[in-house]
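A single structure is presented below for examination.
In this view, the complex is presented without one of its protein chains, the others remaining in place.
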Amino acid sequence: MSEARLVQGNEACARGALAAGCTFYGGYPITPSSEIAEHMVRLLPDAGGVFVQMEDEIASLAAVIGASLAGSKAMTATSGPGFSLMQEHIGFATMAEVPCVVVDVMRGGPSTGLPTSPSQGDVMQARWGTHGDHPAIVLAPSSVGEVFDLTVRAFNLAERFRTPVILIYDEVIGHTRESVRLPDQVEIIDRVRPAPDSVDFRPKAAGPNGVPPLPAFGDGHRFHVTGLSHDERGFPTDDGAVAGALLSRIHSKVADHEDEISAAETFMLDDAEVAFFAYGIVGRSAREAVLRVREAGIKAGLIRPTTLWPFPGRQVAVAAKQVDKVIVAEMNLGQLIGEVERAAAGQAEVVGHLRADGEPITPSELVGAVTAAGGGN
Amino acid sequence: MSRNEIRIAGAGGQGVVTAGRILAEAAILSGSNATHNQVYGPQSRGGASRSDVVIAGDEIGFPLADDIDLLVALSGEAFARYRPEVAAGGRVIVDSRCAPEAGDEVTSDFAVVDTARAVSGGQLVTGVVALGVLQAYAGLVDADALSDAVARRVPAKHREMNLEALRAGMELVNGAPA
Partner (left out) sequence: MADVKTYLREWAMPHVLCPGCAHGIVMRGFLAAIDQLQLDQDKVAVVAGIGCSSRIVGYIDFCTLHGTHGRAPAFASGLKLARPDLHVMVITGDGDGLAIGGNHLIHAARRNIDITVMLLNNSIYGMTGGQAAPTTPEGAVASTTPAGNTEPNFDACKLMIGAGASFVARVLAANPIEMSKVIADGVRHPGFSFIEIISDCPEYYGRYNKVGGGADMLTWMARRDAGVAVPLSEKKFVEHVPSSAVPLGMTTGVLERDIRPVFTGVRRQEPL
């Protein structure tokens, strides 16, 4: 552990990436994510990595995918408008199964919106932004320290499941500086590569966990990568059965490990009658609100997902059986609340505390929300 | 120490964000926990700018000011906008140029902007003068830690000027030494 010092969320992201073994960053400037690029350009060269500022966000993720196929751990970072442009290549990386990390520091939208203000308006886009059926792994930190940890986790999941992983957090988390001790060593997972002398290598034949081993370009395996539906040789096909099997496998490699990928922290939930469901900066507000209303005798608790997708529905279902009410607090006009309702399945009343005006949801607001909702009654 | 929420607000170019960062770093050097957040508009110069600092003895839950304990307002706009968000029992430091005509018992005014101009010839050290005022007024952090944090954060060629700005700010509250 290094000495405690004041670290900004976006800096923690860059340092987490380096700790995870990232050696390539391609990006395009956009508020409020630019500090990630500004740290990467300073940190990467000494780590033997390379930085490039591309001409737009489409090119940024394309370069990242190219670098990943060359064997590098690679990432890009952006905000809403750029995240929209990246959807094309999130789909490509999903289909071609190219590990990469995409960071979206959320600002107010739609369109140019509120460039310097926080929101949580991209959480559904992170799930369904690119076209077609596809899995999504989306992680959501609530603090500077957690930005570091989940950036490392994002790389590890990307490498393990050969898929793009999205790290998503609001502008407040990105720009807040907190006193943290960043670890010197972290657990690192690397992609599985085929044996160098493997004959009849099939780049899309499922290996362990349904994930095909991935060689680097230039290391001796000559193979084809495409966004078209393809067979185990990686070659395009319009055979429906083969295309269907490919999509099923790409879906299953995430779905089959959902319990392991999904994560939610609970706080004071054991005897709670009302539970907040909140993530990102709002998770911090809700935790504070829980402490304050408990002083007033209201039994409140918190479910704070750190994985948004796959949605931690099981944890929500367990909580819903126990509490009377779930208050979903999010900085949008209602995105994850639908998932919470589905998971709660009528076991608890689900209400929203929604805000999309560029201001963070504060603890005071949530104290008011619990009180207005009649505590747990 | 219990949780203290400080908001330093003013115009872009006054060094408000840097001042908040220095305060948070000084708090950490003093052995406390601290967070810092900035809110800013599209302008690098001019426009509204604010910095929230939370200082506490233990873990900080919500890292932004929710009920402001101490507001430092360096522009009239900042005073008007954030004065209503000051908690009951909170205090306000406002630049003399924009102090309200009808004062109130929680608001104190100091010539922060004029002092910064006298020290630097411009507005860039306004935030650091404000830190001096804040330190003499509320003493939230260790005084040596604050000087240390200023010296670490500002460019070497401006170090002396900033330390002078910090002293001048403290003297606005304490009076010049005899």
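So that you can tell them apart, the chains are marked A and B in the order they are listed, and the count of residues begins at 1 in each.
Simple rule for what comes next: contacts are C-beta pairs under 8 Å (C-beta built on N, C-alpha and C of every residue); 3 or more make two chains touch, one makes a residue touch a chain.
Note that this is a predicted model, so its numbers are computed, not measured.
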Visible partners of the omitted chain are A
Where A:Ala12, A:Ile36, A:Ala74 or A:Val123 are the choices, the one touching the absent chain is A:Ala74
Which residue, A:Arg181, A:Arg222, A:Lys321 or A:Arg342, contacts the hidden chain when the whole complex is considered? A:Arg222
Using the document's definition of touch, tell me which of A:Ala17, A:Ile30, A:Val64 or A:Ala158 contacts the absent chain. A:Val64
Missing-partner contacts on chain A, residue numbers: 23-24, 26, 41, 44-46, 48-52, 54-56, 58-60, 62-72, 74, 88-89, 92, 216-228, 233, 235-236
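The criterion applied here is as follows: only the chains that are shown with their structure count from here on.
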Between chain A and chain B, what is the separation of their C-alpha centroids in Å? 35
Seen from chain B, its contact residues with chain A in the complex are 21, 24-25, 28, 33-42, 60-64, 66-67
Can you tell me which positions in chain A touch chain B when the two form their complex? 4-6, 115-117, 143, 172, 175-179, 281, 284-285, 287-288, 291, 360, 362-364
